[in-house]
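If you scroll down you'll find the structure; I have some questions about it.
Of the protein chains in this complex, all but one are displayed in their positions.
Moving on, here comes chain A:
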Amino acid sequence: MLQIRSFVFALLIAVSALAGLSAPVLAQNQSDLRSLINELAKGRYDDTERQIEAIAATGEEAAVPALQALGSNDLMARKSDGAVFIVKKKSGGYQLIDPLTGDVAGEAGRRDMERIKINNRLRRAIQSALGELTLMSKNPDRRRQAAEQVFKARDTEAIETIDAALDAETDPGIATLLREARAAAVLNSDASEADKIAAVGVIKARGDQEARAILAATADSSANSGQTALHDAATRAQSHVEQILAAWNAAQNVWYGLSLGSVLLLAAIGLAITFGVMGVINMAHGEMVMIGAYTTFMVQEVIRNSAPWLFDASLAIALPLAFLIAGAVGVALERFVIRFLYGRPLETLLATWGISLILQQAVRTIFGANNREVGTPSWMSGLTEVGGLTITYNRLAIIIFSLVVFGVLITVLKSTRFGLYTRAVTQNRRMASSMGIRTPWVDAMTFGLGSGIAGIAGVALSQIDNVSPNLGQSYIIDSFMVVVFGGVGNLWGTLVGAMTLGVVNKFLEPYAGAVLAKILLLVFIILFIQKRPRGLFALKGRAVEA
């Protein structure tokens, strides 16, 4: 009998090896698998066990749902033709699901179906067959996933299967995972203390949240059972893992902080120009951000309706548009309102606040008061894990984008003719005018530049915030805080200020909660301004008193 079985094995392996060679054979292979599954219903327990092993030997992942269903008593055979289905209970009968494709294959009455019975020996056979199909699958991703699952399950019965899988494993990453899964299972079993201490070492090397949980559980259980050596080892390993976790946690906080800081930087950088360089308090700055966000929304609407294949490029299209539109609004604002109020900063503040109300209400009238949905291009969604860090692509994109915008702006101000004019007008308006610079033109353009930057900030912020008429208002106070904190008239100060405030905020949040952290930060800035009324990086010299 043993010989027959091994003969069948060899034959099946040969068949599946052949089947694996080319795609057209796959259908053939599928029908083989189906007949193997149908065979499960026939004969006695011994026959079923043989069939399970035969299925395992095919190495076909498609058989996994069928085997799982068999293990949970959900695999049934139709009495009329012996076909095997996964069933779901329904009122008055069963819903039939094809065991291979997972499609719904009709319904059947309670009397038409017969359950495939299993006993404990079969259950074990199913377990090991599943292990073979998954842990020893040909597909490395599948193996990795299976190893993760086994790690989480901490099933002591899986140890043998894991050992078998470890012998066959060639990928070092998956092998490590398997060893960790084995160690987790060992710690859950009644293995000897020495084995368990070795397992603790393996888990400790893993060093993540799950490892901490396992080690904590081990430390508890070993203390109860009086295994002091194991208890010591587990406790030490636990504190080691906790240190690693704390370090990662800090790194994650820095990351979140930089992410928040880059948002603040984007919102504040345009303000740093209008307020910092020109000395104009533009309370409508937030509304320029809002205009940028709504431009993105409009661009995406047009693309959705007429050119859906362009969707991934929608942000790239929206960027220049947002810059131009917000910039144009800014220039108009400067020409028609602010121009008349130079030298009267408090009046400027009030007038631009009025403008911001008008712009908000205009957007509310045109687009409605509700949040508008702005989609995320596919290349910006998703996340990656670096060690213990979770990095989402949209946040990463915004950090990079904010730094790029900052770099471009610095370059424009430092090394273009326009930048030179702007700095000249800022430092000494009359002298610049005497040298033939058209100061009103420079004023309008600088204001347009600051507003345009706010517009492209709006494109970025539309990805992480609600696009509503109130979008701008939620950023205006924060932006002013950043600029004032960093030092007026200094773009580098704005960068440092934004990043500092972002990181400090994120470090306070776990202890104080999001709202209290923000309050503490505001109070800190209020106190800070008392100490250094001109911000972190104050301009020195006579320009200060102007």
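In this section, a contact is a pair of C-beta atoms (placed from the backbone, for glycine too) under 8 Å apart; a residue touches a chain by one contact, two chains touch by 3 or more; residues count from 1.
By our rule, contacts and distances are computed from a predicted model.
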Among "Protocatechuate 3,4-dioxygenase subunit beta", "Aspartyl/glutamyl-tRNA(Asn/Gln) amidotransferase subunit B", "Amino acid/amide ABC transporter membrane protein 2 (HAAT family)" or "sn-glycerol-3-phosphate transport system permease protein UgpE", UniProt's protein name for the complex chain that is not shown is "Amino acid/amide ABC transporter membrane protein 2 (HAAT family)"
Of A:421, A:480 or A:537, the residue in touch with the unshown chain
A:480
Touching the left-out chain: which of A:224, A:305 or A:530?
A:530
Among A:349, A:412, A:464 or A:504, residue touching the chain not depicted
A:349
Take the complete complex as the reference. Which residues in chain A touch the chain that isn't displayed?
281, 283, 337, 340-341, 345-351, 353-362, 364-365, 473, 477, 480-481, 484, 515-516, 518-519, 522-523, 525-527, 529-531, 533
